[in-house]
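A protein chain is absent from this complex, but the other protein chains hold their places.
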Amino acid sequence: MKTRGTVAAAVASAGILLAGWQAGTQAGGTSIITATGTTAEGSGGASGTNGSAPHSATTKGTTSGTTAAGTFTGAAVQTRFGSVQVQITVAGGTITDVTALHLTDDDRKSIQISNRAAPVLRSEVLAAQSADVQTVSGATVTSGAYLTSLQAAIDAANL
Amino acid sequence: MTIQLPQAQAGPATRGPAARPGRDGNGFAVQHRRRLLRADLLTVVAWASVAAAVALWLSDGGLAAAATPAGAVTAAGIVAGLVGMDLVLLMLLLAARIPLVDRTVGHDRALGFHRKLGKPSLYLLLAHGLLIAVGYGMAAGLDPVSEAIALWSLVPDMWLAYISMVLFVAVVVTSLVAVRRRFPYEFWYAVHLLTYAAVGTAIPHQFSVGGLFAEGTWQRWYWAALCLATGAALLYFRVVQPIAATNRHRLSVVRVEQAAPGVVNIVMKGRALDRLAGTGGRFLIWRFLAQGMWWHPHPFSLSAEPVVLAADGTGTLRITVRNLGSGSGGLVRLRTGTRVAVAGPYGLFGTAARTRDKVVLMGAGIGITPLRALLESTPFAPGQATVLLRGHSDRELYLSHEILELCRLRGARLFHLTGPRDKGQSGWLPDDAVHSGYSLTSYVPDAADADIYICGPSAWAGNVIADATAAGVPATQIHHERFDW
Partner (left out) sequence: MQQTSDPTEASGAPLKIRTFTSMGTVISLALVPDGPAAGQAADDELAAALAVVERLFRDLDETFSLYRPDSEASRLARGELTLPRASDIMRDLYAEAHDWRLRTEGAFSPERPDGVLDLSGLVKGHAIREAGTSLLALGRRNWCLNAGGDVLAGGSPVPGSGEPWRAGIVDPGNRGSLVAAYPLAAAGRHLALATSGSAERGDHIWRQHGRPAEFSQVSVAAADIVTADILATAVVSGGTPMLDRAADGWDAAILAVRTDGSLVATPSFRR
């Protein structure tokens, strides 16, 4: 009987940890705009990888063949910044434009936004290797720490 | 001297709410299975709460933050803090005298778990402080000491957390010392009041510092609910319930009478005493509201079923107390009319713990008296119960006349075991009985198929338990209550 309790406790704990881990992986990668589902078949569905809030898309543009084109409006998604609805423009099978339609927060009921900051995946920001840049921005480097900085490597290469 | 009684033809029908399970043949087995299921569920809940504490951190993307060495150290610190605090909350819940816990694992086993968690939770909390200081220090390029000072001075609520840490160390260390040195109960009690201060000062920084419980997160709600539920349970079961019980029963002392040299019966009258029927064996906490006594809580069992005189439960009840100990000495001088505050009953030393139809009651010294009430109320068929009373002499077999009368009435076998203690291994029996080659099975041949209730000094009880285990009695059938705390 003691075994039963131990096993049940172990299973329950493992389940809870797994759920937490799963939630954590998703939270770490929370993104309201995702790049999957770039092609939409017929009905024109754009899907998000954010499992907790799948984008049920409605087609407003024209769709033809296997490569869809048009504008897709995602379902409203709850983020820590408020509720966001995303419009995706697809042409030639790739997303050409992503616009956040509206976002609400505590102060503002609904606003058009142009420059709102939103969570993004690391794979979704403008990226570069240190070999591709001419300068490096970072939190203030003291002269002592400079020697081990990326900027020092670039400077040394261009003396 | 050994007395063996002829079995009575018919005992009185068992009565009270506790009588139910005994009626059908396997009633106690069903009760036992249910209790084991509850115990397993409580185990699951306890472990799940620990897992949930870690899951809170995981769900906030904790693993991602642990990618760097500094982040990993900080993360370990955060997890240690979460688990440590969770264990502290579990400790508080174990000590909250929650009826579900009490009826499932019993009061002293709950406190046993409570004690077991003391050191691990302290180590986790210490590790929490240390790892956070090191982890943050690594991230900021500071040594841990400078970082700790910076945390103290820069971050609101952190000074409270430092005080909390000192209090936790003080509580655990003094508890361990108090156990070893056997300090009086009052000292123990005062130290444990510090626990509330330690927990109270630990809580603010959990919510104000650190992003995990930031405003608007579900993690914050969960943690707040956990803390509040624990606080509410403590408040309700340790403050509200005792006040309600005191108010309900309105007990006052009727008389204090000498039962034997150094042993007194305290008879009290009150209301709604029918609600205390069938609680034989379980203990209640008494406070006699007289000058110089009211602050001293006494854990005593009833030594007889309450006598109910009217339909509203008005009647009398009785406890039997040995006139020893720092607090018990003054009980002889209790005056008639003294009001009594009561809380309980607590513990699993009663019918709720039964697993079998057969029962053996074994008491020594003042430990006999709770068995007297249990013998009166616990259900058994004639011939299914055995009572063993142990004392140096007949004079220490307190209430033996009443017990003899009950055994006659209900059809139980009774043995008086008197004489000096044997120096040998199974030291629970008198010298001469051991030399005659007696052991538990000599008195109770079918002990392995019975519930055995043991109440007496812990050394004696330990010897009985060893003998019972040797006789093949499973641990689940051995019921023992510490009464010398």
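Letters A and B mark the chains as written, and numbering starts fresh at 1 in each.
Heads up, the rule we're going with is that a contact is a pair of C-beta atoms (placed from the backbone, for glycine too) under 8 Å apart; a residue touches a chain by one contact, two chains touch by 3 or more.
Everything quoted here is computed from the prediction, not taken from an experiment.
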Which residue of B:L37, B:A150, B:I163 or B:V332 touches the chain not shown here: B:A150
Residue among B:L194, B:V209 or B:A381 touching the omitted chain: B:V209
Hidden partner chain, residues of subunit A it touches: 27-30, 33, 80-81, 98, 105, 114-122, 124-143, 146-159
Residue numbers in subunit B that touch the chain omitted from display: 60-62, 64-65, 67-68, 71, 136, 139-142, 150-151, 154-156, 208-211, 214
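By definition in this document, only the chains that are shown with their structure count from here on.
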Subunit A and subunit B, separation of their C-alpha mean positions in angstrom: 53
Footprint of subunit B on subunit A - complex, ascending: 1, 4-6, 8-10, 12-14, 16-17, 19-21, 23-25, 27-28, 80
Contact set on subunit B toward subunit A in their complex: 36, 39-40, 43-44, 46-48, 50-52, 54-64, 216
